[in-house]
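Note sheet for the following structure.
Every protein chain except one is present and positioned as in the full complex.
Per-chain residue numbering starts at 1, and chain names A, B and C are given in the order in which the chains are listed.
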Amino acid sequence: MAALTEEQSMIRDQAKSWVTEQSPVQKFREMRDKDVDGSYFPETWSAMVDMGWTGIIVPEQYGGSDLGYLTFGVILEECGRQLTASPLFASALAGASALLVAGNEDQKQAVLPKIVDGSAIVTLAVDEGPRHDPAGARLKAEKSGDGYMLTGDKTFVLEGMTATHFVVSARTGGEGEQGITLFLVPATATGVSREQVRTMDSRGYANVHFDGVEVGADGVLGPVDGGYPLLEQILDRARAGMGAEMLGTAAQAFDMTLEYLKTRVQFGKVIGSFQALGHRAAMLFTQMELARSCAEAALQAIDENADNVAELTSLSKAKVGDFLHDMSNQLIQIHGGIGMTDEYDAGFYLKRARLLETTFGNQAFHRNRYAELLNF
Amino acid sequence: MAALTEEQSMIRDQAKSWVTEQSPVQKFREMRDKDVDGSYFPETWSAMVDMGWTGIIVPEQYGGSDLGYLTFGVILEECGRQLTASPLFASALAGASALLVAGNEDQKQAVLPKIVDGSAIVTLAVDEGPRHDPAGARLKAEKSGDGYMLTGDKTFVLEGMTATHFVVSARTGGEGEQGITLFLVPATATGVSREQVRTMDSRGYANVHFDGVEVGADGVLGPVDGGYPLLEQILDRARAGMGAEMLGTAAQAFDMTLEYLKTRVQFGKVIGSFQALGHRAAMLFTQMELARSCAEAALQAIDENADNVAELTSLSKAKVGDFLHDMSNQLIQIHGGIGMTDEYDAGFYLKRARLLETTFGNQAFHRNRYAELLNF
Amino acid sequence: MANEALETFRAEAAEWLKNNFPSTLAGKGMGIEGEMTEDTRADWETWRQRLTEKGWGAPTWPKEFGGAGLSHPEAKVIAQEMGKIGAVNHIPLIAGMGVTMVGPTIMEYGTDDQKARHLPRIASGEIRWCLGLSEPNAGSDLAGLSTKAEIDGDTFRINGQKVWTSGADISQWCGALVRTDSNAAKRDGISFVLVPMDQEGIETRPIKLISGASPFCETFFNDARTDKSELLGPLNQGWSVVKRLLQHERQSQTQAGTPRATGSRKSLQEKAKDYVGTDAMGRLADADLRNRVARHLMDAQAHSLTIGRITAEARGNVEVSAAASILKNSATFVAQTRAELNLEIAGSQGVGWEGDHFSAEELGNVKDWLFGKAMSIYGGSFEVQNNIISKNILGLPETTQKD
Partner (left out) sequence: MANEALETFRAEAAEWLKNNFPSTLAGKGMGIEGEMTEDTRADWETWRQRLTEKGWGAPTWPKEFGGAGLSHPEAKVIAQEMGKIGAVNHIPLIAGMGVTMVGPTIMEYGTDDQKARHLPRIASGEIRWCLGLSEPNAGSDLAGLSTKAEIDGDTFRINGQKVWTSGADISQWCGALVRTDSNAAKRDGISFVLVPMDQEGIETRPIKLISGASPFCETFFNDARTDKSELLGPLNQGWSVVKRLLQHERQSQTQAGTPRATGSRKSLQEKAKDYVGTDAMGRLADADLRNRVARHLMDAQAHSLTIGRITAEARGNVEVSAAASILKNSATFVAQTRAELNLEIAGSQGVGWEGDHFSAEELGNVKDWLFGKAMSIYGGSFEVQNNIISKNILGLPETTQKD
């Protein structure tokens, strides 16, 4: 485990000041109150593209800066702090990862530059039921001419309303982990339809229906029937990235709480002087430091192509998830009544916390997976 | 759920004053330091017999007072408070329960009066491996003449060194829950041998070996091959009784801790005035009140022959076990250095706690069982 | 009362309910804010009148004050029989804080005149009451309040601001804690007054909560008035009155953790199996979740048993028992854990806000989860209850924090 490099620290500082000044949580509130189409402001997205954030993990030959996942994590963490709404995570991290892991040269050349310039928004369409289950794909892909015809539904697709492409896991045969194939499907393809799913965190989730959608052979990502191991790699990159965003959201909740502990007066004293609350803050801080190590380790393992990426990713998603869960509850509890009001921001963090926990496997999913990876 | 009756309250008061005056924890220390044979003082046992404690759950026709399990729990709780060493639990509760549940009239008449007068010490010999597993009996009982021949080992038998009879679960056929038969085997039978198991709580555990032990037809308790449901009933009575003992041990640990919080001065203040410790005490007290309800409910359900005895017993063993676990750790933690010394009594409670947790299924065992009973 | 007499009473109650409960209301609740839908409004009113005639709106209250003078076991029988046919006694809901908190306190501290004027109209559900206790700068520190009441002729003149006044915008009366002596020590200059809400000097402003609902208000007193005869308890001794009132509040919250209070018909474990599925051994497929569901169900059962035990030990009178703080924290823990599990079990179906994609139960679970976060804050926060337990029950010395 290395400390952040100077370049990464610089990027953190830049990200922090842009997010704080240009996209603070008030902006998120504005988006929610106005019920903005697509659930983010187009100008936020353009600004991110201009700052080069969409190319962080993309190699230079496709227009990116190839700075790696740990660097991307630094940016996602800052966005997570202010709940900045954009398809950055969905497309420039998860979508780009799909191309990097499973795409052939033609596919990379065709799509990655567009992810970088923001003209393409590529998102994962994996789950079909309420619980994360990457091996449970039932969406059918049948041979049709040179390509395939896709029929079925995907749910809980992040930024699904504004996506230009879906990375779809489909069943071409077998069951469970066998017989899954990945496809890259343009949102404009005939037979694709979608509807917004209104989640409590006001993020842009959608259900996507595939009604006999024809996909050419050039739309197959990776080997036919052998897509599952690639899907897991893609998901682990997405999960690790989400770990960084979750850490940011939780860290901001911690900072808000700490500030409140220092300023709120009750019984004639600043409440942070009550030992029970002081110790609680100390324990949350300890939990945060441990969570941070896990989040960074998972991202760094991806950058180093280490063989324990899966283990570290599940560690990150579970430990950061636990911290986010506890911290979001304590954010409300310690703020008391004011934290219960919609006027105050605490509720945003609480609601977002549960969405982030749920997406791509909650803590229970990853604890079970961790035990399986360790063979017990 | 009823409150204790006046009679039960009176018995509690009597038990409390006898235990506190005649068998306080110093007596346990003396027993340990002297390494007393059988791990209890004979005079303690005689006194209990004289007070009628050995007959509490035994019907009057067999010499008992038939006051029921909840009443017995009151006594066990007080004994648990001072770690009073005796075969009271093993014989007058667990052993007597075996006869009551599985014995025929002849067997009851032959053994129960002796349990009551203290001349017989009947104990359960169920487990064979390190983990509680009542369906896992492998000790073999083969047909031999009118009766059976027993071959195999039992481990972790409570008061096994002084027992006069063992209630043995043996395999007469089948596997798992099928094909188990219960036997009543005198400790003097040819082929029975035993050795002391020195546990950290200095209680009288033993391993018992059965080397071709002949048992007559009159030694079969309950139906051949159909002993498992009876065994579970017997165990539930033992577990529920143990819940009461555990509650007493934990309650005493709480009282010791509360007293220390009120008297120990640090930083110029009584440490109980530090809010973090005050709240910890409040939460332990809350846990204790909840645990007490579970312990009493399980005993009362047995008295009322309710149909949810198994569920309530697992609830009791798990919830009281959790409280005892946490409380025994906090007993040491809050006492600090003094609690770590052998000279102080805290270590006795910590060590006893883990033994009680382990015996007849630990918290994990009973949480798993509870879920199974609730069919999920 | 002997068991036999109770069973006779049960039969009579069942018979009366059969004849008087409007079947159109069977299985219908009133929602968090006590609203009723248009099509059943008339039936609810009929039902209210019949309950009132019978004195069953507040069955344990004396008959002269609109109750039925029943014992606690009898009241429990009525509730059980109502449960069997899906009936709800909605008077405690439409009376706001009247039946559960204000009424019992008036019963204890009120003058004969106050009892006669206020209690029957609470028991009948005609008058909704709110409580003006908390203030913006004095959350858990109730005694730090600054709303002032000055004597002005035959009236109190009240100025200040209250917050978290539940249903202030729809209540007719308010029980308010006010400062009547600014020079006395914090707790010695406080009085409890009953204030009519329908007057110019009072303005209410609903607070939108994170759950989207607005059951509470900010309430502004601007030269508001109430008659001197509406002083409850002695002048400047309101602190004792409110302490008692809060005991009633804690007591009313201890039931939250019991399964019946959750309102769902399907058990948690059945719902979990529906969403998550089972493994080869019939166990919940998510082993980690199964474990926590088991722990929760055990906690819930332990809580129920404890209510039962303490009730029995107190011979039916636990309302102001010392155990209320324990039960409040335990109830809160159980209810909040259940709310979290409801969300987790449903996965991506458990995080919805609106729309057809989610079932009414799924959306309701989210709102309940959010609203339920307040349980450990109001009525004496989790931390305040622990202070009370530590000091009042365990006798530990005062910390820097006062209750």
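Heads up, the rule we're going with is that a residue touches a chain if its C-beta (ideal position, glycine included) is under 8 Å from a C-beta of that chain, and two chains touch if they have at least 3 such contacts.
As the structure is a computational prediction, the values presented were derived from the model and not from experiment.
Though it is not drawn, the left-out chain touches A, B, C in the full complex.
Here the missing chain is touched by one residue of A:131, A:292, A:325 or A:354, and it is A:292.
When the omitted chain is restored, the residue from B:149, B:197, B:224 or B:373 that touches it is B:197.
Although one chain is not drawn, the whole complex shows that of B:45, B:89, B:148 or B:274 it is B:274 that touches it.
The chain not displayed touches subunit B at residues 127, 129-132, 155-156, 195-202, 207, 265-269, 273-277, 329, 332-333, 336-343, 346-347, 350-351, 354-355, 358-359, 362-365, 367-368. In the full complex, subunit A touches the omitted chain through residues 1-3, 258, 261-262, 269-270, 272-275, 278-279, 281-283, 285-286, 289-294, 296-297, 315, 318-319, 367-368, 370-372, 374-376.
Within the complete assembly, residues 279-281, 283, 287-288, 290-291, 294, 399-400 of subunit C touch the chain that is not shown.
The working rule: only the chains that are shown with their structure count from here on.
Chain centres here are means of the Cα atoms, and by that rule the chain farthest away from subunit B is A. Chain centres here are Cα averages; for subunit A and subunit C they lie 40 Å apart. In subunit B, 274-275, 278-279 are the positions where the chain touches two or more neighbouring chains simultaneously.
The set of subunit C residues that touch two or more partner chains comprises 383, 386, 399-401.
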